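Please see the structure below; I have some questions.
Note that one protein chain of the assembly has been removed; the remaining protein chains are unaltered in position.
What follows is chain A.
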Amino acid sequence: MTITPEARAEAEALFAAFRATGAAPVEADVLQPAGTLLDLYGEDIRARAYVTQDPLRGEMVLRPDFTVPVVQAHMADGAEPARYCYMGEVFRKQDHLGPRASEYLQVGFEVFDRDAPKADAEVFALFARLLSPIGLKALTGDIGILLAAIEGLTTTPRRKAALRRHVWRPRRFRALLDRFAGRAPMPEGRLHLLNHLRSDTPEALIAAAGPQIGLRSAEDIAERARALVEDAETPTLAAPEAALLYDLLGLAAPCDAALAHLRGIQPLMPAIAPAVDRFEARLIAMRQHGVDTASLPFEASHGRSTLEYYDGFVFSFHRNGSAAVDGGVDGAEPPIASGGRYDALTAILGQGRSIPAVGGIIRPALVATLKGVDA
């Protein structure tokens, strides 16, 4: 059986605890419209979604996650600030044998509140309190600091956009950064391509290459061809600037020490100041909730290979002794709980109306298993 009575009992207990904070319970259909939902997720969830055909409603997907339906419900008729909680099955295809279930329970809590540091701290402290009986190890991060650092680089908007887009794919990000920083040579194929693109106008080259087929128009092609040639002229990132970014990516320390380190590099990277201010405000709010920020681990790169929609504070709780890796890794034990801030997602769903939001989920089956082991 996929979902055990113990897991369901644990889910109900956690759900009751979320409700006790005053959060409004929300329901979400198991069958969700596929279109909007899948377009918002990264490839990981997209590939894992159970998509099916409904004769009247078209392509539907078995709920892979609650966050998007909860945001949609809030956008439709929610007042601010708002706290929601939910409980139910989610479905994700698994392509490999291993500990990951394809159908499991999630219990979640989401806060829509414009006081972001306060809301971040509230969510984290609540999760830490509910999970404290089973002695997990917590890990935190802040994608917002990375995004701010990228924004502050002395380079073209195009290069910043490329880096920003691949924040969630650490290897490709690294390869791009190495190239922009002059640490890695330009690939031979790209040199060859550039030589060809410089040999004539894009329009002439396109006409010589073959007939125009498909939706990607000659203008689309010419635009990128020009951009490539232009980009090749972009000076490399200044060495100290690149070094600072590499340093930031590798930052792993307890929160208070991480803050001190960030304050130390801030004069050299002024663009991160507002994000570091938010980090500090969050730590103060966490301490007010009784969280020991002097020992709570922080990793600047945490959350970079999980759900693409987190763009600020991120956190996860792991079994002691397990490798505290991000959730997207095949075969690895998933975190017991995870969450984060997803302001950009609400901005997309709100079509111009943005509502800062933070939340997270607990996997009650894993909690129940750990309790069973201890018993």
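Basically, contacts are C-beta pairs under 8 Å (C-beta built on N, C-alpha and C of every residue); 3 or more make two chains touch, one makes a residue touch a chain; residues count from 1.
The rule is simple: contacts and distances are computed from a predicted model.
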Which of "Sensor histidine kinase MtrB", "Xanthine dehydrogenase family protein subunit M", "ATP phosphoribosyltransferase" or "Carbohydrate ABC transporter membrane protein 1 (CUT1 family)" matches, in UniProt, the chain that is not displayed: "ATP phosphoribosyltransferase"
Of A:3, A:31, A:75 or A:193, the one touching the omitted chain in the full complex: A:193
Residue of A:5, A:157, A:211 or A:321 in touch with the missing chain, whole complex considered: A:211
Of A:39, A:77 or A:233, the residue in touch with the unshown chain: A:39
Absent-chain interface as seen on chain A, which is shown: 39, 42-44, 46-47, 95-97, 162, 165-166, 169, 171-172, 187, 189-190, 192-193, 196-197, 202, 205-206, 209-216, 218, 220-221, 223-225, 228
